[in-house]
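With one protein chain held back, the other chains of the complex are shown just where they sit.
Now for chain A:
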Amino acid sequence: MLDGLYQEIILDHYKNPHGRGLRDPFDGEAHHVNPTCGDEITVRVSADLSEVSYDGLGCSISQASASVLHELVQGKDVASAAEIHHAFVELMQSRGQIEPDEEVLGDGIAFAGVAKFPARVKCALLPWMAFKDAAARAGVDVGVSPEVKA
């Protein structure tokens, strides 16, 4: 049962995060916390998304998710980033009913199992919500806020 949650890909990203660390310059920044568990994430983006940097504290799911976010959206155009963001959010809200598209989500498909653990969906979405807010502050719209139920 846990194998579905803690995929090797997730544990790899957790242990060896990609692109971790806040970088300058940036156009928008957002700091999000999960008030029930204290997980924190800060995401910075440049207006052209050529730079998406982050730093945070938290569980394997939230931190691996930030690493995957960075890998997937940095350097993408806004339309692609919005598509990826939408696909990831949709996957997390699917309760495990969606077959994720690896073409769009890359390593993000490893989070399909997380969607079956309602208490952990918030963890996976934390960096993505911070990214959306940071992008908005940089004048970039990558999608609407989902209602997170957990």
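Here are some notes:
Convention: a contact is a pair of C-beta atoms (placed from the backbone, for glycine too) under 8 Å apart; a residue touches a chain by one contact, two chains touch by 3 or more; residues count from 1.
Basically, contacts and distances are computed from a predicted model.
Chosen from "Sulfate-transporting ATPase", "NADH-quinone oxidoreductase subunit F", "cysteine desulfurase" or "Sugar ABC transporter permease", the protein name that UniProt gives for the omitted chain reads "cysteine desulfurase".
Set against the missing chain, the residues A:13, A:32, A:70 or A:120 yield one that touches it, A:120. Within the complete assembly, A:40 is the residue of A:40, A:55 or A:90 that touches the hidden chain. Not every partner is drawn; the one left out touches chain A at residues 1-2, 5-6, 11, 36-40, 57-61, 63, 117, 120, 123.
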